[in-house]
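One chain of protein is taken out of this complex; the other chains stay put.
In this document, chain identifiers A and B correspond to the written order of the chains, with residue numbering beginning at 1 in each.
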Amino acid sequence: MSAALKLENLTKDFPVGKRMFGPPRGVVHAVRPVTLTVETGETLGIVGESGCGKSTLARMLVGLLSPTDGTIEIEGAALDNADPSEFGRKIQYVFQDPISSLNPRKTIRQVMEAPLKHLHSMPKARRRERIAEIFDAVNLREEFLDRYPHEFSGGQAQRIGIARALAAEARILILDEPVSALDVSVQAQVLNLLARLKAELGLTYLFISHDLAVVEAVSDRVAVLYFGAVVEVGRAEDVFRAPRHPYTKLLADSAPVVGRDLKAPEGRETELPDPLNPPTGCAFRARCPRAVDRCAAEDPPLMEMGSGQLAACFNPVPEGEAAK
Amino acid sequence: MGSYILKRLVSAVPVVLGLTIVVFLIMAMIPGDPATAILGAYATPENVARINRDLGLDQPLPVRYFIWLTSLLQGDFGRSYSLNRPVLDEVWERFQATLLLAGASFVICSILGVAAGVVSAARQYGTADKAITFAVLLGISIPSFFLGMMLILIFSVSLGWFPPSGMQGLAYLGGGGFRDVAHHLVLPATALALVALGVIARLSRSAMLEVLRQDYIRTARAKGVDERGVVWRHALKAAMVSIVPVLGLQAGFVLSGAVYIEKVFEWPGVGRMLVDAILQRDLLLVQGGVVLVATLYVLFNIIVDVIQAMLDPRIKT
Partner (left out) sequence: MTTLALIARNRLALWGGIVLILVILLALVTPWLPLYPPNATDPSIKNAWFGEEGHLLGTDHLGRDILSRLLWGTRVSLAIGFASAVIAAVLGAAIGIVAGYFGGRTDNILMRLIDLIMGFPYILLALAIVAALGPGLMNALIAVAAVNIPFFARNIRGVTVGIAHKEFVDAAKLAGMGHVRIILTEILPNVVPVIVVAASTTVGWMILETAGLSFLGLGSQPPDPDLGSMLGLAKDSLITDPHVSYPPGLMILIIVMSINLLGDGIRDALDPRLRSGALSRPAAATTVDRRGAAPAFRDEGILEMTDLSTEFRLKRRTYKAVGGVTLAVKPGECLGIIGESGSGKSVTALSVMGLVASPPGVITGGAVYVEGEDTVGMPYRQLRALRGDRVAYIFQDPLATLHPLFTVGDQLVEAIRVHHRVSDKEARAKALELLKQVRIPNAESRIDSYPHEMSGGMRQRVGIAMALANDPEVIIADEPTTALDVTVQAQILSLLSDLRRERGLAIVFITHDFGVVAQLCDRVAVMYAGRIVEEGSTSDILRSPAHPYTKRLIACVPELGEGKRALAAIPGLPPAVDRLPDGCHFADRCPKARDVCRQDDVALMGQGGRAVRCLFPEAEVPGAPEAVPGPPVEAEPITADRVEAAQ
């Protein structure tokens, strides 16, 4: 397997309290150095709670945001000039809110034609054929092409969004919470379609979600983000079953599961660290039941925990201690 | 709050500087020989020589601006040629009369306008709402100067209740005193207020309707707050956040409308002074008047901002 996507020390800082001239008043480290590799044909899941930097990361990967630091390598070629049309041919994005990702004043055909016209300069007749092919692949009827977005349900609109991403002929898709706006009975329709397309077209996915169960169900490997940094990476079936990072364990214990007793997994009432005034050392230590002195002094790097699982923790959860 | 006021005052400095630049550039658009254009009918050779020296008109534009600004900062706004009197004295005297007129109107239209808007929203589609909506439509459609003329015909000519004109400058108040001023003020202040009242009532109504749909209003109702509390405490407070900036803008409209009303009622205010100065080509008086009034308006807007900050804790102070 070769790497489809390789991130090295990818970082994004946002200035806060911008002034017209001169430096800003403060900086928020939305994404702290992230190093990740996604193999061709793999689905890498990314989980984290709101504000953990997962959407910022995703937007950098398609060139909608320029990284503050670090490199992005797509299919072996470095791409870090933040030009979405450059990225567009290799990597595409499927948005969270399917309706607002379609221009309300354009027909679906106009939406579908844009990438063919501008990325591939395809002549009109060829475009028509190609759109028909893609619509067939995502199980949408061709008569939908002349309708406007408001005529579609969320699930259908999301399949149109996927079709548009496929039209660019990118081999890597960033799926940013693609089903969280959908009802549970419809979300599986979209997830199963994504799985089939991936198998048929040999795609590579980066699947971002806050829903642990969904991520586990679709991913080969999972990366857990906390406060802008990867705290744990491992095989999907292991990460939540046998988490090594205390934060991953907290997430897994918090997910409501049928048949598990209701009990707050955290004894204390805790809040997230202040992004403008980040703590020293490990960002999780204030909430962490396993924190030791060293955690306050140093920011733990990702370390090998055995069987390919990496965790950024000096005092990881022992291997045998499964999620409750 | 103190530091916020200070911050706003400091941030007003570039705005006022910007205002002077805009005024300066507009005046620099005057085609032809500026000295003669500025002086117009008063362009005697001595005067032309004097203004050329005063304004440094032989210098390049930035230098001229700098010279002008320096003299402004020293309180020297030049001399009005048509009145043969320092610009600053004339503007200040006239401005007090305008302030009285516009201030009275502003207070009337703010209070009545917001109240009308709230009542209108609270009784949406009721009789009161329809009556207010119609009055508002009339208010924003009628030219204030026509309204003023009609008020004179009704209340001065036919009924003889109020004088149509004859207000002296505040400086000559002496004889008539407060009652006389108030007597003269009623008609022009009413004419001026009615127009802005319409806009304020309209915006208050839509701000209230917007707020009344918010989730926190439903929460107030779910708590058992009665309708009066919902409308006048919960909704109005939230609506004021969007009404107050509008009041600030409307103050500018009232001040602007005063120019017409002053002509109709022959009110000795700064607006009439400016119009006369333009018609007489007394451009130094125009320039000075605009800069001074605009600066005072900037200060007024700082007050509005401070009120807004006191109202809304989400504004960082």
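Here is the rule we use: a contact is a pair of C-beta atoms (placed from the backbone, for glycine too) under 8 Å apart; a residue touches a chain by one contact, two chains touch by 3 or more.
Keep in mind that what you see is a predicted model, and the values were worked out from it rather than measured.
Interface note: of A:30, A:145, A:214 or A:229, the residue touching the hidden chain in the full complex is A:214.
Of the candidate positions B:5, B:43 or B:225, contact with the unshown chain belongs to B:225.
Contact with the undisplayed chain is limited, among A:8, A:39, A:73 or A:97, to A:97.
On the side of chain B, the interface with the absent chain consists of residues 15, 18-19, 22-23, 26-27, 29-30, 121-122, 124, 137-138, 140-146, 149-150, 152-153, 157, 164, 206, 208-210, 212-227, 229-230, 234, 237-238, 241, 249, 251-253, 255-257, 259-260, 263-264, 271, 274-275, 277-279, 283, 286-287, 290, 293-294, 297-298, 301, 311-314, using the contact rule stated above.
Mapped onto chain A, the interface with the missing chain covers residues 20, 49-50, 59, 62-64, 84-85, 87-89, 92-93, 95-97, 100-106, 111, 114-115, 118-119, 139-141, 153, 155, 161, 164, 168, 183-189, 191-193, 195-196, 210-214, 216-220, 236-237, 240-241, 250-266, 269, 271-272, 323.
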